[in-house]
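Written out below as structure tokens is the structure these notes cover.
Every protein chain of the complex appears in place save one, which is left out.
We call the chains A and B, going by the order they appear; numbering starts again at 1 in every chain.
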Amino acid sequence: MKIIDTIMRHLKKLPALVKHHPSWTFILFGVLVSLIAFLPHIGIMRFGTMSTVYAYIIILTTVALGLNLLLGFSGLISLGTAGFVGAGALGTAVFLNMGFPLEIAVLAVLFISGLIGAVIGLFSLKVESIYLAIATLFVGEIMRQIYTNVPIFGGQELNLGDDSRNFVTFFGVWELSFFDQMHRSILFVIITAAMVLSMIIIHHIIKSRTGRALMAMSRSQHAAQAMGVSLIKYRVMAFVIATLFATFGGVLYGIYYQSVPTEQWNLDLSLFLIAMIVVGGLKSIYGTVLGVFIIHGVPNLWLKNWFGDVSYVFSGVLIIAVIIFYPRGFIHIGHDLRRAYAGLRTRMRKKVKHHGEN
Amino acid sequence: MADFLRLVFNGFTSGSAYALAALGIVLIWRTSRTTNFAQGLIGTLNAYVAAWFILSQGWSIWLASLAALVTAFATGIIIDTIIIRPAAKVSPISKQIITLGIIMVIIGIIPWFFGTSRYQMPRFIPLSQSIDVAGATLHLNTILTLVVTLGIMAVMFWFIQFTRWGLATRVTASDETTSKLMGVPTKTITMVSWATAAILGTLAAIIVAPRTEVHVMMLITVQVSAFFAGTLGGFTTFFGPVVGAFIIAFGRNFAMFYISDIWGNVLLYMSILVFLYFRPYGIFGKKPSKKV
Partner (left out) sequence: MAKTNGPILEVDGVSMYFGGLKAVDNLSFTVNRGEIIGLIGPNGAGKTTVFNCVTQFYKTYDGGIYFHTDDASRVNLRDIKVTNVIDCGLVRTFQNVELVPDLTILDNLLIGAHNRFTTGIIQHIFRTKKAREEEKRFIEKAHEILRFLNIYALKDMYVSGQPYGILKKIEIARTLMSEPKMIILDEPAAGLNERETNELQKLIYEIREKYDVTILLIEHDMGFVMNICDRVVAINFGQFIAMDTPKMIQQNKAVQEAYLGKDD
């Protein structure tokens, strides 16, 4: 009992720490995550696991953070997220293959995606609810059709680097290849840093005037307008931010894997991304990470090994169960556990007292 | 002319499939306020049932389809009872994600029951039986598909417009809480809606199956097109999505044949988006009223 008490006491400090020094806790979190990059080198983890599970979790987290801002804070849904992730990954590859340096390629892709995001934002002023959701699905489908049909995207997949091997060059000098194990770990650290940066940016946005305006806009449109929140400005801003993060996630995909398929940027991925933030916790940054881990990590780390194809059933049941029992997101389980523990403790105390009295 | 007719005839089949799926989606949207992303896979699951009866048990396609419709009905009821109803209180977005959960469960179940191979599915009437219309071949199966689809829709519209249960469905669709207070059995309505939607999805799957074989991804295009049809026609009516479905089916065929097989789809989608900008609630949809 005493040990649990001590642990609980320290756990209780955690929310306060997260609350008062959020940026530092994000960085600390990033440092812990980047330790994963070393695990394969000392034989604790397979390189494949690092790449297919953890690197992908980092990339999807970056994407989902933007989507969480859109869905959780602005109450707007997008079923076209995958299209923008594809735009980031494939677009970077296309620009690199055209001979542009990496940094220019990334900026160009972000710029183009941001413009499309702004157009969707303007569109969202006219079209709402399920119509808006499906309008974004149109955008996603249009992008998917373009990726799979237009030859510039290479048909099946597009490789970064030259004919002989895949690599990306940072700052014009620093060449890193996915096929080199050391490089791959460095790339892992780079995308982790990018994820931490995204977390800090999102945190700063949501804890500012912009975040409050987005929430006011979705919770009570008229009051928001009366307080001076311009719907055009903030709708556009919400979609631009979400598409930029989706695209940035795609860029990370390109940089890390250095080989980008054209087929997988479809509705399924968009839905999974929504599932991740809903399951993890809307409006929560750590909830987003948790959601991505539950939906991508848990099946790929464990369920698939244990159950094979049937693992999908477990993932599906997991999603349904979490939503029914934790409608506000799995991240709140900590809160509930603490409460349950507190309840248990008072009951125990009462019992002890009771015994004493007898 | 022959090309044109061929495209029209082709559009009959895909349009029927889109329309059936779209109707299912609208039914669920209106009674459960959720976008049912699992509509396609519920149909696919039951198409597997039909294919299994035909290939393993030697049943005829007619009997096997009937069996599949029965299992579809059961699927709908099971989904409503054990998943949708317990989740009645969750937010609309979470409900949509629940349907994603259903997708994953079905994707996991299918190889478990039916293995991973693709199934060939016969047509109701073999392709050899056809008539010639101005140089274009019109298969009897296409006519049957269209007649069955339109027949089912006619029955559904009649049911919704003119029966007591139909009225109950409509009032549940417009305001569930009030309906419940007025004594409308909204639970039953929702359950029957899921069952009906599952049947509609299964019919769409059986129509599409001979063209593509039965496999997990067979209804993806149908499902996405059905969503588009609902948006184009308007989710507030039951016939709007049907019209939208045929517009999309014909539009896609024409655009891909006459304009470009790469850009045809893209152009079609773009024009629908532009249309939506000017009519945000679809062709027949109405704007919900809002108060300041």
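Convention: a contact is a pair of C-beta atoms (placed from the backbone, for glycine too) under 8 Å apart; a residue touches a chain by one contact, two chains touch by 3 or more.
The structure displayed is predicted, hence computed values, not measured ones.
Of the listed positions A:6, A:181, A:208 or A:305, the one in contact with the omitted chain in the full complex is A:208. Across the entire complex, the residue among A:181, A:230 or A:305 in touch with the chain not shown is A:230. Remark: the residues of chain A touching the chain excluded from display are 201, 204-205, 208-210, 212-213, 215-216, 219-220, 222-231, 237, 283.
One rule holds for everything that comes next: only the chains that are shown with their structure count from here on.
Here the CA centre of chain A is 32 Å from the CA centre of chain B.
Chain A meets chain B in the complex at residues 71, 77, 123, 126-128, 130-131, 133-135, 137-139, 141-142, 145-146, 149-150, 222, 266-267, 271-272, 274-275, 278-279, 309-320, 323-324, 327. Within the complex, the chain B residues that touch chain A are 29, 35, 37, 83, 86-87, 89-91, 93-94, 96-98, 100-109, 111-112, 116, 220, 224, 227-228, 230-231, 235, 262-263, 265-266, 269-270, 272-273, 276-277, 280-282, 285, 292.
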